[in-house]
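So the structure is just underneath, and the comments pick up after that.
Yeah, one chain of the complex is gone here, protein chain that is, but the others are all in their spots.
Naming follows writing order (A, B and C), and every chain is counted from residue 1.
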Amino acid sequence: MRDKRTTIAEAVQLVEDGSTLGIASPAVQPEALISMAAVREIARQGKRDLTVISAMAELESDLLAGAGCLRAIQFWACRFFDLGTPPNIRRMMQAGEIIAREESEFSFTLGVLAGGMGVEFIPLHGYFNDHLPHHPEWRTFPSPFDGKQLLAVTAVVPDVALIHVPRADKFGNAQFGETNRHNTAARFLAPHMVRAAKRVILTTEEIIDNAEIRKTPEETGILYHDVDAVVHAPGGAHPHGVVGYYEPDEAHIKRYHAAAQDAERFREYLRAYVHAPADPGAYRALVDAE
Amino acid sequence: MRDKRTTIAEAVQLVEDGSTLGIASPAVQPEALISMAAVREIARQGKRDLTVISAMAELESDLLAGAGCLRAIQFWACRFFDLGTPPNIRRMMQAGEIIAREESEFSFTLGVLAGGMGVEFIPLHGYFNDHLPHHPEWRTFPSPFDGKQLLAVTAVVPDVALIHVPRADKFGNAQFGETNRHNTAARFLAPHMVRAAKRVILTTEEIIDNAEIRKTPEETGILYHDVDAVVHAPGGAHPHGVVGYYEPDEAHIKRYHAAAQDAERFREYLRAYVHAPADPGAYRALVDAE
Amino acid sequence: MPDASTDYTVDELIVSLIARDIRDHELVQQGGGTLLGTVAVLLARRTHAPNLTYNYLTSMDPIVTSVGNPADSPHVVSRTALAPFDIADIVNMCLRGKTDVFSTMPAQIDRYGNVNASLIGDDQQRPKVRFPGGLGITDWTLYAGRVNVYVPKHTRRVFVEKVDYVTGMGHFPGGFAERVRRGVPGRGPRKVFSNLAVMGFDAETGRMRLDSLHAGVRLEDVQANTGFDLLLPADIPQTEPPTVEEVDLIRNEIDPKGLRKHRF
Partner (left out) sequence: MPDASTDYTVDELIVSLIARDIRDHELVQQGGGTLLGTVAVLLARRTHAPNLTYNYLTSMDPIVTSVGNPADSPHVVSRTALAPFDIADIVNMCLRGKTDVFSTMPAQIDRYGNVNASLIGDDQQRPKVRFPGGLGITDWTLYAGRVNVYVPKHTRRVFVEKVDYVTGMGHFPGGFAERVRRGVPGRGPRKVFSNLAVMGFDAETGRMRLDSLHAGVRLEDVQANTGFDLLLPADIPQTEPPTVEEVDLIRNEIDPKGLRKHRF
């Protein structure tokens, strides 16, 4: 095991223009494993032409959309909490500026499972709908058993996956804490998305000793060999919450939603929250002061 | 949810001659989820031409072999604790009387995963060895992506799966207790094998109220809708152990191993332990008295 | 016979219709976005289907008796469930044919029961309106035993000749047998409950058929608000109203805050 600690600015160098970005798992309030610290840094560094793979594309994908980082989004839903389609995504998809790779819960899950298991694809029978033409990465083929048409749901293998966890050691062994117990969607998707990815950026509320990890091995959700960069970023899920650390910041989420309604106001938001703070610590000081 | 309680004799009627039988998971001493109560009843009822699917075929498969119930065994290992190949299996395979469908840990696991997920198969790349000709249920086919040869590891779908658990309610919701925590092989294979099967016979140390299940939902490993028969069979894993209930019966395991060395002595064993006791209660009284 | 209610709203009628389609001992899949569907499940459990179970977001069969209280939130009730349930559990349960019925409220539905929850417009990559998308609608229309659809406002904007995006697959021209022939395990859309009528599907042609009209609704009202020709039975009965007991349970015990009325 190697020490993988670095800064968020360094870590995000792993994300190249044109690459695919896996969001570990959807937010299920009051819990999220979404690394907003990494998302903000990606926007700050002005990455381009990314494809985000996010089961439920929400604030994180919307921020990247509004910052001009995205070419496409692969999702089973894109919604902003209970407020409908995320504003930037809605506006930009309706303008034809972002490609929608909509699919279903089952195909998304099987794709992530295939990626996490290390197999090429998982075959799905009887899959008929309008998602198919929007997934050039999929293939249809005859079953080797009965010749009926099957869909090869291609393994999801993001170039980089992002995750924010409560606790990790410097090697990247990470524990989800309470989030693992209640957010059962996260429990499946997060470890599989992390395993599936070629590179993983992990941000964490706390860096703990490896000996602490070994006191409760049954809590470990991610192992060091699947992680490439470990960044200590307290508050790194904000405005999402992290159970046991902080609640979702509902006021900020509303402010975001209002700002994202038009491109000009959103540029203001980006200036204030993405470009002005020098790092996750400065961002935290800013939102704590509000 | 329906009350599925029945006797072991009734439950085993679900097993038809010629069918496939899934053993939920291997014994990892001192723990097992193996329903020896159901295995003994199958032998007692003289079922024929069964194919056992057991990751690590051991005492349970050897008993069925010696009782003349088996046509084939599908396994990644067949070994009797630390004592080499199980005696009846060894003798009968060497006589060509039982077909060996040996495979590897990975193919077996992927087959059970496919069965538990409800997909036709899982594709495995680069699988070259001598297991292939012994698995007529598998297919090779060209990858729909790059044309390279893939193995379709066919979903394992046993006609009937057997499992013995510490606690279950009358509907078949079952909790593994301590076994779930230490026996991580069981933790994956057992629920998937149960899900994969067309019918499931569940024997249990205790029948508890449904309200008890709901007090610790996170302990539940099997859900009612995957279970067809629930049999209250205390001691039903013997001579295996069940953590928190009883230890493995090492003396009995040795006695079994000695008896199985030749067919005549094994008939004696079957008379004493399979045919003489009228039911799991009588069996338990017999071995408790030893 | 239980007393038919004479004092009910159309949302209560639809709750009753969805509930009555659930049979005892069935396993119901209930999404998070459709609270009316949850009310129907709870009603069925309180009336003719006490042994049903349902998958409620992240847990299996939690004990829920009403909607709209913090104590009924998925996180809290999951502590009374049979088991926590993750997305892989949901997938494998359904692909193995265990999930009996699901209900959904799409933006559009066409004559074959194809449903759209994705977008409005001719160009799927430059739509007039982008919706949040289908979540599991695609999957349950293909893999659950059957699906019921409800529509709060029966208009030509919802009942269209052809949906702009097939989020959930309906029937094929060629009828119910065509699903079997193509290896689609689920039976697909069974009933459509709107504020005007109940519709089903014709087994031979897969086309939508009028089954009954709600009290006070005329055939012309339905036809004028449907963007395609409905098949018509020889006799058009009136929709069975909810019972007094059902309305009382819905209104006073299960959903006293009226959350079911969203979009009605």
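One rule holds for everything that comes next: a contact is a pair of C-beta atoms (placed from the backbone, for glycine too) under 8 Å apart; a residue touches a chain by one contact, two chains touch by 3 or more.
Predicted model, so just to flag it, every value in this text is computed and none were measured.
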Where the missing chain makes contact, among the chains that are shown: A, B
Touching the hidden chain in the complete assembly: which of A:Ile98, A:Ile213 or A:Ile253 does that? A:Ile213
Contact partner of the left-out chain, one of B:Glu105, B:Asp209 or B:Asp288: B:Glu105
Touch with the missing chain holds, among B:Ala11, B:Leu50, B:Met93 or B:Ala233, for B:Met93
Which positions on subunit A touch the chain that was left off? 1-2, 116-119, 173, 195, 213-214, 217-218, 220, 223-226
Quickly run down the residues of subunit B that touch the omitted chain. 28, 55, 75-79, 84-85, 89-90, 93-96, 99-100, 102-107, 109-110, 113, 125-131, 133-134, 148-149, 181-185, 187-189
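Following the convention adopted for this analysis, only the chains that are shown with their structure count from here on.
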Neighbours of subunit B that also touch subunit A are C
Result of counting contacting C-beta pairs for B-C and A-C, higher pair: A-C
Whole-Å separation of chain centres (CA-atom averages), subunit B against subunit C: 40
Centroid spacing, where centroids are CA-atom means, of subunit A and subunit C in whole angstrom: 31
Quick check on subunit A: which residues sit in contact with 2+ other chains? 110, 113, 125, 181
Among the residues of subunit C, pick out those that touch two or more other chains and give their numbers. 59, 78, 84, 88, 91, 94-95
